[in-house]
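Handing you this structure, nothing more for now.
One protein chain omitted, others in place.
After this line comes chain A, so read on.
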Amino acid sequence: MTLPVSIIMIEDDEGHARLIERNIRRSGVNNEIISFKNGTDAMKHLFGADGSGLVQKGNALLILLDLNLPDMTGIDILKQIKENKYLKASPVVVLTTTDDSQEIKRCYELGCNVYITKPVNYENFANAIRQLGLFFSVIQVPPAAS
């Protein structure tokens, strides 16, 4: 890894965000985590003020995305990320309570890399996140350049 990978977490529920962060840390991942509580702020950060995504050029990003956001749907964000030439190479992990098979299928069709259902069972939840940490450590995150 030439550049430190930033983890962008878009999650409206603070509790969930905290639990996810804790478990990521427990799995030994120490990368910077930038949290957003709504879609608008996250979009501004990802695509910049001009909405072109140029601001992220050359940054290595990993995006954790919740589908149920107060101001927009995670699906929209996913779609725009995967359509942007600077961001489309960044891995997107969808992490949500929805376990509807249609929804999951749609996310994969739009280019999401991993889809994780938040289980109520904490053990499973923690396991999922820890495995995600493992995934972070082995995945080669390309810089959003080119």
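Throughout what follows, a contact is a pair of C-beta atoms (placed from the backbone, for glycine too) under 8 Å apart; a residue touches a chain by one contact, two chains touch by 3 or more; residues count from 1.
Note that contacts and distances are computed from a predicted model.
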Out of "STAS domain-containing protein", "Molybdate transport system ATP-binding protein", "histidine kinase" or "Lactate utilization protein", the chain not pictured bears the UniProt name "histidine kinase"
Touching the absent chain in the whole complex: find that residue among A:Thr98, A:Asn113 or A:Gln131.
-> A:Thr98
Check each of A:His16, A:Lys57 or A:Arg130 against the chain that is not shown and name the one that touches it.
-> A:His16
Specify the residue from the set A:Glu32, A:Glu109 or A:Glu123 that touches the hidden chain.
-> A:Glu123
In the full complex, chain A touches the hidden chain through residues 13, 15-16, 19, 22, 68, 97-98, 100, 118-123, 125-126
